[in-house]
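The complex appears here minus one protein chain, its other protein chains still in place.
Chain nomenclature is as follows: A, B and C, assigned in order of appearance, with residue numbering initiated at 1 for each chain independently.
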Amino acid sequence: MRDYVEIGIGREARRAYSLDDVSLVPTRRTRSSKDVDTTWHVDAYTFDSPILSHPTDALASPEFIIEMGKQGGLGVIDAEGLWGRCASLEDAIAEVTGTAQYPEEMNSRKAILEFEASKTRAVEVLQRLHAKPLDTDLLAERISQVRDSGVTVAVRVSPQNARELAPVVIAAGAELLFIQGNLVSAEHVQQGGEPLNLKEFVGSLEVPVIAGGVFDYSMATHLMRAGVAGVIVGAGEAASDSGVGVPLATAIADVAAARRDYLDETEGRFVHIVADVATYDDSELATALACGADAVMVGRLLAKAQEAAGGGSYWEPQAAHPRHPRGGVYVNFAETQYPLEVVLHGPSNDPWGGLNLVGGLRRTMAKCGYTNVKEFQKVQLTVRPSL
Amino acid sequence: MRDYVEIGIGREARRAYSLDDVSLVPTRRTRSSKDVDTTWHVDAYTFDSPILSHPTDALASPEFIIEMGKQGGLGVIDAEGLWGRCASLEDAIAEVTGTAQYPEEMNSRKAILEFEASKTRAVEVLQRLHAKPLDTDLLAERISQVRDSGVTVAVRVSPQNARELAPVVIAAGAELLFIQGNLVSAEHVQQGGEPLNLKEFVGSLEVPVIAGGVFDYSMATHLMRAGVAGVIVGAGEAASDSGVGVPLATAIADVAAARRDYLDETEGRFVHIVADVATYDDSELATALACGADAVMVGRLLAKAQEAAGGGSYWEPQAAHPRHPRGGVYVNFAETQYPLEVVLHGPSNDPWGGLNLVGGLRRTMAKCGYTNVKEFQKVQLTVRPSL
Amino acid sequence: MRDYVEIGIGREARRAYSLDDVSLVPTRRTRSSKDVDTTWHVDAYTFDSPILSHPTDALASPEFIIEMGKQGGLGVIDAEGLWGRCASLEDAIAEVTGTAQYPEEMNSRKAILEFEASKTRAVEVLQRLHAKPLDTDLLAERISQVRDSGVTVAVRVSPQNARELAPVVIAAGAELLFIQGNLVSAEHVQQGGEPLNLKEFVGSLEVPVIAGGVFDYSMATHLMRAGVAGVIVGAGEAASDSGVGVPLATAIADVAAARRDYLDETEGRFVHIVADVATYDDSELATALACGADAVMVGRLLAKAQEAAGGGSYWEPQAAHPRHPRGGVYVNFAETQYPLEVVLHGPSNDPWGGLNLVGGLRRTMAKCGYTNVKEFQKVQLTVRPSL
Partner (left out) sequence: MRDYVEIGIGREARRAYSLDDVSLVPTRRTRSSKDVDTTWHVDAYTFDSPILSHPTDALASPEFIIEMGKQGGLGVIDAEGLWGRCASLEDAIAEVTGTAQYPEEMNSRKAILEFEASKTRAVEVLQRLHAKPLDTDLLAERISQVRDSGVTVAVRVSPQNARELAPVVIAAGAELLFIQGNLVSAEHVQQGGEPLNLKEFVGSLEVPVIAGGVFDYSMATHLMRAGVAGVIVGAGEAASDSGVGVPLATAIADVAAARRDYLDETEGRFVHIVADVATYDDSELATALACGADAVMVGRLLAKAQEAAGGGSYWEPQAAHPRHPRGGVYVNFAETQYPLEVVLHGPSNDPWGGLNLVGGLRRTMAKCGYTNVKEFQKVQLTVRPSL
């Protein structure tokens, strides 16, 4: 059944599918959206909406993180971004987004070149800002302010800096720790360096850990055995342009299989799956859940929220990489902004599905005949390669 | 033979095909268009042209509905749209289409933003108009005016409101009742609510019922067993952007199989299949029939008719959904309008196939060697792109 | 091995491939272009270049037909187009192409609408010109003028009018008769009409007949058994937009199989295969031959010849259909024109392959290691669906 082709003599490749290859087959029963329960929880924390924000400064103003929580979702703070490096977040963001104006006339070569150039200027600003020293006191102060608001606090650290930064952010109030890179492995191997023993490290923490991104059964199993509460599949915008990674419908289904096997192996330890998708298309939220995810981490889809830091611009942390920025920088692309509440729960006036993301997801689940995510993960699928 | 792939470990998906994946293989004999009979009938009603209009106010002026009938097709009235809510349909439509002008220069960002904004304004107008109370007397009066013209009267109600509205529209003269939502199930399940027992309901009506949209064998079988005269496969524009639904070539063929089995089960009760396609491409009319449909419901393809209410604009009812509008709104997209007679029967001066839809269908059937739909449903198919 | 999929329950479709899905695998030996022999022949007529022109008035000025012959190809005259209907071909063509100017600024909506409108005006002119009575004396006179030039004269008639027109055009000097419609069957069936018995008809003529277009083994076999000298696979521009027909790589290979079987059945009667492709891409010339064709009929690729009637415009006869024009009308699309000699044999200054079509074909054959078409038809293929 698993589908391998020989792409050349003696060289096999597995056929893999992305989320937009997949459609959902409704069952015999439709349900009412009102009866749909999209609740998910990690440890003692419960969330009404299965939407997480990608840990990028382009989204994560304190207001945004707090509002995400109030709207039932989970906003994730990047501990290694601007929060701990810039006295004024507003000024820092303004410096990034002030580099470019979306041109009036895109067919003028001069305007296109200027627009292209402005994006590299934005990257340069990001690189410069990220090169500032990390002030852990400032970071801690900002995290604790969010904590004071009463919403669940989630903070992301990179695998490289997890050992150093986790104590800081946990002390400041982080209740969920995301150890998240474009790719996380059970063991990061570096010659001469001391690898992070993830199992030992996770075991030493007082807060649940969600780690990723991973792309396959084997890596996911390793994270689960290391004791994480959740596994992140995918790597947001970064996955789409590096040639590395498994298309997400396949990757999520593989990780869901790893979870089932781990559940059996441990006689009942259930690990959550978060799909970190890079999408403009709200239909992928449903297909990600249908393939096995419990919640979906999104980025650009939330950039039109008024509370988002970027004011209609978007980038992910790897765009600030000092030598090899990736993932694109979208400066001032979203002209009209809406309250995050409207983005997540409507009401929408956008007939193309860019608003009321959670409402749309509930409708899709209801139309397919399901009232909770666990059941919805059994919905029948069809595949067709998207052109 | 049925084709399943494992998209991830332990997760299967069925390969499915859309109408534009399919081409028709001509037989050894070509026929003359003149000899082609595209007649189809529901109960005692016979139609020369296998074309139905999607039940949207963007098409359904009274003139349009009457002309559809005169031209051998069937225009479907939306009982829950503007007909029962607005004293002047012309004014209401003008309010929608007046929100936007197709911009002169699409490459100006300002014009693009204004155009985008105008579409959300159009949605807001639709939402406001659809929020008006439904005046069933006004609705009934308008339906009876169409009835007076002598054409067959078909009216659509939603599954949610069928019980309440069906008696009204039937009393007003509806001869065919369409119970049509984006997705209709045999049983709509809502906690605390009382589900519509479709079988009982259909049995209680004096008029034939055509119900849908459905996407698979199982749901279609349920509708057939509920006693409907026809099943609608697909959901027009709504099917294309929600991630729910089976690509239509597969869905239609599955429903045609359900019909064959139901025919056997009932020793001869024949149920009609209507494919509700969202297409700009007249070739999909023929492929929909070739896959097993008896008639095709179209929307945007008819928006260029002079009799259409929207005057070159197009939307479907779900674009007026109060919290989650879907399916797109195309304001003033068709500059040139033609009499509906020309749109359906030519003569055409459009070498890209946008006019003379029925004539084109007859030619295709004749070229493939068939003179009626029943035989044409056996035409050999090829598919591409192959999965 | 033949590849069928079940697109829906109980409904099969064959996987089929188009010419641009196919690539050619070179052999161990490359050859010199100079050693490549692309000669093909029908009956006693030999042609150096395996290129025929589609029988459209957009190409076929007398100068163009004569030059095609002088350059080793074969120009085909449409007996049912303007040659027998218009006293001045130049004036008639000017009336068609004078309807439109390619707009300066395609992003202005006004210009786009005007351009669209101009194309329907062009169709209307074509329809009006084609509605003029056919003056067979005028047609005969023009054909005999071409005959006087010494080149081989090929004239196309439709299946419908073959019985009436064939004697006229043969008497006027046609040495090859093309019986060509979008689709030709062995037996055209019309209620009340008398079908053309192709076998009897072909047998009664003194000139070789090339007939088509066909799309499969069965239809091709019938034409062969009717005694044709050549079979046309495909239908030019018409095949691409009607949903009828088999993608050409598959269709050509099927017809080549029919030829092999017919060769066996008749102990040696060899029928030629002409592929009527609608392409802008010269690489499809080679792939058509590689799939089994002996020669390729092209249209738009030749429209940039200075000798072509349309002066850079292009359409095919079905664009003049009185009720259902198809196949597109491309008015003044090719700004720069080149002598037909340069289009066919170079030298080229176009690095995208639009000139030196025959030279390019010879190079491709040589690079693959073949020096004649018969051997080249064995070249190994790879397939990959084009996105």
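Just so it is clear, a residue touches a chain if its C-beta (ideal position, glycine included) is under 8 Å from a C-beta of that chain, and two chains touch if they have at least 3 such contacts.
What you see is a predicted model; the values in this text were computed from it and never measured.
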| item | value |
| --- | --- |
| Sole residue of A:T46, A:S218 or A:T266 that reaches the chain not shown, by the stated touch rule | A:S218 |
| Candidate in contact with the missing chain, chosen from A:V36, A:V96, A:A172 or A:V246 | A:V246 |
| From C:R147, C:R163, C:R323 or C:R363, residue that would touch the chain that is not displayed | C:R363 |
| Positions on chain A contacted by the hidden chain, ascending | 3-18, 21, 107-110, 113, 116-117, 119-120, 123-124, 127, 182-191, 193, 215-216, 218-219, 222, 241-247, 250, 315, 319, 322-329, 385 |
| Positions on chain C where the hidden chain makes contact | 1-3, 15-17, 21-32, 34-35, 102-107, 217, 249-254, 256-258, 260, 281, 283-284, 286-287, 291-292, 335-336, 346-353, 356, 359-360, 363-364, 367-369, 380-385, 387 |
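Just so we're on the same page, only the chains that are shown with their structure count from here on.
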| item | value |
| --- | --- |
| Self-contact between copies chain A and chain B, residue sets same or different by half | different |
| Intercentroid distance (Cα basis), chain B paired with chain A, Å | 38 |
| Inter-chain centre distance, chain A versus chain C - centres from mean C-alpha coordinates, in Å | 54 |
| Junction residues of chain C - those touching two or more other chains | 107 |
